[in-house]
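Here the structure comes first, spelled out in structure tokens, and everything after it is commentary.
Every protein chain but one is kept in place in this view of the complex.
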Amino acid sequence: MVANLPMQRPKLATGPRAWARKNLFRTWYDSLLTLIVAALALSALLSFIQWSVTDARWSVVTENVSTLMRGIYPTDALWRVTASVLLVVGLAGVSWGVWGSRFRSIGIALFGFAVLLLVVLSIQRGTAAAGSLSRYLTTQFLPLLDVIRDPLLILIALLTVGALLGRGLARANYVISSRALVILWLVTIPLVLLLVRGLTPNTPVLPLVPTSLWGGLLLTFMMAFVASVFCFPLGILLALGRMSGAHARRGEKGLRGWIRSQGNYPVVKIFCTIYIEFLRGVPLVTVLFTANLLVGFALGSTDIDSVVRAMVALTLFEAAYVAEIVRGGLQAVPPGQAEAARAMGLNPLQATLLITLPQALRVVIPSLVGQFITLFKDTSLVAIVGLLDLIGIAESVRQKAEFSGTQREMYVFVAAIYFVICFSMSVAARQLERSGSGRTTTR
Amino acid sequence: MNSQIITPPSPTPASPFAVLRDVRVLQVIAQIVFIVLVLLIITLLVNNVLIGLRRAGLTPGFDFLNLSSGFQIDEGLSASPHVSSDTFLHAFGVGLVNTLRVLVICLIGASLLGLFVGVARLSTNWLLRTLARAYIELFQNTPLLVQLIFLYYGVFVRLPIVREATVLPGPVFISNKGLAFPALWVTPNTGLWTLIVFFASVAAFAVYRSRRRKMIENGQAARPLEWALLLFFAIVILATFILGPYLVSLPERVPPERFLRYNADAGVILSPEFFAISLGLILYTGAFIAEIVRSGIQSVPNGQWEAARAMGLSNGQALRLVILPQALRVMFPPLTNQYSAMLKNSALGAYIGFTDLFGVGRTIQLQSGQSIPVTLIVMAIYLVLTLIIAYVMNTFNARFQLRTR
Partner (left out) sequence: MNDQQYDKPMIMVRDLNKWFGEFHVLKGVNLTVRTGEVIVIIGPSGSGKSTFIRTINRLEEHDGGQIVVDGTELTHDVRNIARIRQEIGMVFQSFNLFPHLTVLQNITLAPNWVRRWPRLKAEKKAMELLERVHIPEQAYKYPGQLSGGQQQRVAIARALAMEPKVMLFDEPTSALDPEMIKEVLDVMKELAASGLTMLCVTHEMGFAREVADRVLFFDKGEIVEEGTPEVFFEAPRSERARQFLTQILKH
């Protein structure tokens, strides 16, 4: 006979103490690990903060921000760059609203960051107190914050407004907003190029600003932009070429059998394969140097600007990687799709363009965004061929006598810029990955 | 069993153009057009290049390889790896050796780091998880070049000068000229000793196998691992004492004027350039490998964890014996990509002055003026190395595949 104990639901452990117990102090060695790691991390963090606020000589950044951002782009044409940036960031914000997710958490993070910036700077006004620390702060660290505050706030504002707009549009009609957005992006790319570069030296509103005047972050962006515009179509063509072995005959032996097994267009396939494997097997720096050397000769003139040469190299190089990504996508499309298309009477070109390629691209969009991030980081290598991109200018600036010994400050700044940009893009890629697969199925 | 055979309609007389509508003919024509176009473009470009080169006074050729190089390399596997009287070909070899040195160290280092951080990323400890995530995000989203410049100029160059080098037990000296630590140099006895070690390991392995068989058959605890290790170390230690196979050479802290990169009697010195590129590559690639490890582990179905735990294995044992072997299968292709990327990224060492294959290539270009042949050689070597990596990884991959029906 079992005594009837009063039934009580066991108390659920909630609250911060319970969370800490579960996540940080589960077992004794877990707790030890937590304490050691926390101590190390905190000390590292504190020493970094202490260094950046008191010891670091940020003047190397604050005095050179303009050059770092745009090189020697003429000041009276600067409005064009600003317009491009606002356009792109605004469009990115709307894209986030239409295609993205996790608005609340990211929105809160952005908002919190903006508030932090504003708060820190209002403190600055308040601490007019005496003391060498305060004086140092006002000459080194606070100007840095001043410099980054306004652009960051504007960008955050633009992003949030765009996102709200995008969300509204998506709620109204997703398909139309999505299509319109794609068209807008396709239009923006040549528009930005036009804005930044201009036409001829005599055009009234948009005079030519030759690539030799582009520099700094502007050059980094433009190189990534132009290279990706050209390397994606080239990569798709290469992937299609490499996949032209789709309708292979099986099981024949010998050389004839091998040629047959390469499919319908063995020459094209072999050529594309060689191109892809070659460019994927050599470092980008070698391609950059070769292009530097040869592009001028190959096109018959020695006057080709080194920026253009680097763009050519980047395009040809990244196209090979895009080709492999797209090829993976093409292989992921069920062969039945192409069969159905052929059975309906579509010719191979129509079948590829209308049926196979759209599905393949849809599958690999996150990888393609990842490749763009890699491309963006790879543009830093042009500094090795002497171009004045963000790193190139950073190097040339900090080597001046007045800024000797400021490598850390400069490169923390540069790293922060790259980090913010690449991290946002990778967050976007992750959101695309999650949402892209779900749009056309609800079952 | 046939249906009534009705004679087919007589084929329409083949017009001369009918052959142009033949699928096979069209494909061949398309390819011919393609080849012709490509060859045209290539010939045009190559021709332009040759004209330009001739105009600039450079005549490409590979004979320069036998000329003496006229420059010196202080970085390599021996005391003075390359002097100015050595040939260009020899310089290439030294550059290649340096690239391989970095590659081997970084392969091991980045894989270990990636493994550790990847597992930490899945830890139950929130702090560990978050720090792992922060490391991964930070190092994945900044260019390697930036990290490299920061490491070299911001850390290694700022180390104390030789005279005030930091001293660690060993003795190990850390200065802005590099890391100097004791070295083991070979002696005549080393060969014999190595042979003995080899036989010792064979014997230990045999002992391990036999003890294990005994354990499995009789069910007794025969401690195969302990006996094997005991035998191995007993033989090795005895041999070491009797033969004295290595000469220990200690580094010296010498004044800067007399400081050489390599002094055969004074330990081994690893240059700051080597450290910067190695550490940079390890940290950078480690972040990517960590993500690969994480997604590999997460790809193993949860049921495997449950089954392992139900058998009584601890978390660590489950990870080691059940999960990781399965995760490895998924991890191989992206790992191959990362290792290839590591090889290609090692070329960045040239930016900070490390004399790897690419850096040496640049110097040779400047010294000999033979830009194109040098570039071709450098590219070809990287290609071959990439192919070797892919081949080795694919062989491993094949052995790890599950055997299915």
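Order of writing sets the labels: A and B. Residues in every chain begin at 1.
Convention: contacts are C-beta pairs under 8 Å (C-beta built on N, C-alpha and C of every residue); 3 or more make two chains touch, one makes a residue touch a chain.
Owing to the predicted nature of the structure, the values given are computational and were not obtained by experimental measurement.
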Residue of A:Pro210, A:Pro233 or A:Pro334 touching the missing chain in the full complex: A:Pro334
Which of A:Ser52, A:Ser178, A:Thr273 or A:Gln359 contacts the chain that the document leaves out: A:Gln359
Residue, one of B:Leu26, B:Leu225, B:Leu321 or B:Leu366, that touches the chain absent here: B:Leu26
Those residues of chain A which, in the complete complex, touch the missing chain: 249-252, 334, 336-337, 339-347, 350, 354-355, 358-359, 362, 440-443
Residues belonging to chain B that touch the chain removed from view: 1-6, 8-9, 11, 18, 21-26
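Convention: only the chains that are shown with their structure count from here on.
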Chain A residues touching chain B - in the complex, by the definition given at the top: 22-24, 26, 30, 33-34, 37-38, 41, 264-268, 271, 278, 280-286, 289-290, 293-294, 296-300, 302, 373, 377-378, 380-381, 383-384, 391, 395, 407-408, 411-412, 414-415, 418-419, 422-423, 426
Complex interface listing, chain B residues touching chain A: 27, 30-31, 34-35, 38, 45, 48-49, 51-53, 124-128, 131, 137-138, 140-147, 149-150, 153-154, 340, 343-345, 347-348, 350-351, 358, 362, 371-372, 375, 378-379, 382-383, 386-387
